[in-house]
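A single protein chain has been removed from this complex, and every other one stays in its place.
Right after this comes subunit A.
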Amino acid sequence: MNTEILGVIAMYAVTILLAIPFGKYIAKVYAGEKTLLDVVLTPVEKLFFRISGIDRKAEMNWKQHMVALLTINFVWFLLGMFVLMNQGWLPLNPDGNPGQTADLAFNTSISFVVNCNLQHYSGESGVSYLSQLFLMFLHFLSAGTGMAAAVVIFIALKERTAEKLGNFYNLLVLSCTRILLPASILVAIFLAFNGTPMTFGGKDSIISMQGDTVGVSTGPVAAFVAIKHLGTNGGGFYGANSAHPLENPNYATNMVEMFAQMIIPLAMIFAFGFFLKRKKMAWMIFGVMTLGFLLLCVPTIIWEVNGNPAIAQMGVDMGSGAMEGKEVRFGSAASGFWSIATTVISTGSVNSMHDSSMPLSGMMQLLAMMTNAFYGGCGVGILNFFIFIILAVFISGLMVGRTPEFLGKKIEGREMKIAMIVALLHPLLILAGTALATAFPEITSANLNNPGFHGFSEMLYEYTSSAANNGSGFEGLGDNNPWWNITTGFILILSRFIPIIGPIAIAGLLANKKYIPESAGTLRTDSATFGMMVLAVIVIITALSFFPSLTLGPIAEYFSMR
């Protein structure tokens, strides 16, 4: 078999195999059981809590969780604004990069706080090393926030009736120190030994063999790239992200970075099963997500490997596929695979330029973010999927004429209203944003890098990426100006916190309800049939919401090229 395809299969298979034991470890961490790392990390965590005066054993109800989460996120946002706007005179700025403008700092700070990493700047010239280190802190903590939120749901669903759902700060710190940190250290060291820089020396300059003098941007890249993937953040150290030969030097690092971004979202599914002692439920979720992932990923790889038909007409050798925006060391198969993995999971790091993907591959990347529930980002993937489970329970309950129940709790009007708001907010933000941008062509059309249908896709992609907290882009879009910085900034806030608050509110309400033991009359929610029901709900909601906009962009472009 072709070595490029084999590489993709190996990358995916290894990740799935390791996700199961890693999921077991994650479940242990959140259950407070003993693990090997206790010796080193318990004192560190104790120190954190002592200094900050937090009693990690004080349990919170769901509202207290949300207040704690929003407060600390707000602190990070303000600190981020300060660092980014003042980086010009602050220390650790060897390349002499200037401070960011207020609108760019607003967008960047929000974007990293909400785990999106939409970057309207280029890493080489837009941020100092101090800012990069600060953004790395947000890489850890924003991923930890998502995971802590998911665990609140785990706890709420585990107990038969519960008011108290653990301590937010405890879950946040454990996510960072026990899960993200050890994995990041391993990945960062692997990258450093494969040629990724880890230095504070600033820009280098060389004379090429043909005699041109060029700069070479370095920096503390290895540490940054590791957590950018493990935390499904995706904000690159350099402008070209993981297509850059220093961020991603060879095929082995490409496999490791791919593994790093998929492992925690996959492991969280299995952690859910281990934590609740409902392994069958975890397999149902995994099955639906994997099916959805493959449906998006396989056609994309085929289109990318086949290459651009418009260039094929010119009569050159298309053997390597659609190579515009791609790197020879990865090839078109691994790049196509990555483009779907990074959009399904909310990483948004890229190893090829999505703007130059084939039209229908671009549509698959968009669909991956529009559904936003297959695997998903650190923790938030489970939260989004949870909404669709609630919807599916309700709809199938009505179809068979039974009271909708999930894990022994009745789903009633209040929970359904919250679920619907969360499910509909996502298309609303994407479509309203894109509609607004197209309504003011005198402001936005000058920012487009491509004419026609593809230009529309660039705008649609930008808002989809913001609303899915993804962070990748059709990067031809000239997005560093007040219009894009401010509109996407607000979409980022809404699309991060409402899909966190909604599911937790539902889980909190369910946890308070009386437990009804499962009986022969209960609708089984861990069966393959129910899995197909969830998939159907996801597909129908996505198709109804987004089909018209997709026909205006990628689908129209596809037919125009035939």
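Operating definition for what follows: a residue touches a chain if its C-beta (ideal position, glycine included) is under 8 Å from a C-beta of that chain, and two chains touch if they have at least 3 such contacts; residues count from 1.
We take it that contacts and distances are computed from a predicted model.
Only one chain is not pictured, and the protein name UniProt records for it, out of "Membrane protein", "Potassium-transporting ATPase KdpC subunit", "Serine/threonine-protein kinase RsbT" or "Heme exporter protein D", is "Potassium-transporting ATPase KdpC subunit". When the missing chain is restored to the complex, the residue among A:Ala102, A:Leu133, A:Leu276 or A:Ile395 that touches it is A:Leu133.
When the missing chain is restored to the complex, the residue among A:Thr15, A:Ser111 or A:Thr218 that touches it is A:Thr218. Summary of contacts with the chain left out: across A:Thr35, A:Thr403 or A:Asn449, the touching residue is A:Asn449.
From the set A:Ser109, A:Ser352 or A:Ser472, the residue in touch with the chain omitted from the display is A:Ser352, counting the whole complex.
Along subunit A, the points of touch with the absent chain fall at residues 3-4, 6-7, 10-11, 44, 47-48, 51-54, 67-68, 71-72, 75-76, 79, 122, 124-125, 133-134, 136-137, 140-141, 169, 173, 176, 181, 184-185, 188-189, 192-193, 195-201, 203-204, 206-210, 212, 214-218, 220, 222-224, 226, 238-240, 243-246, 249-252, 254-255, 307-308, 310-311, 314-331, 334-335, 350-353, 355-359, 449-455, 457, 474-476, 557, 560-561.
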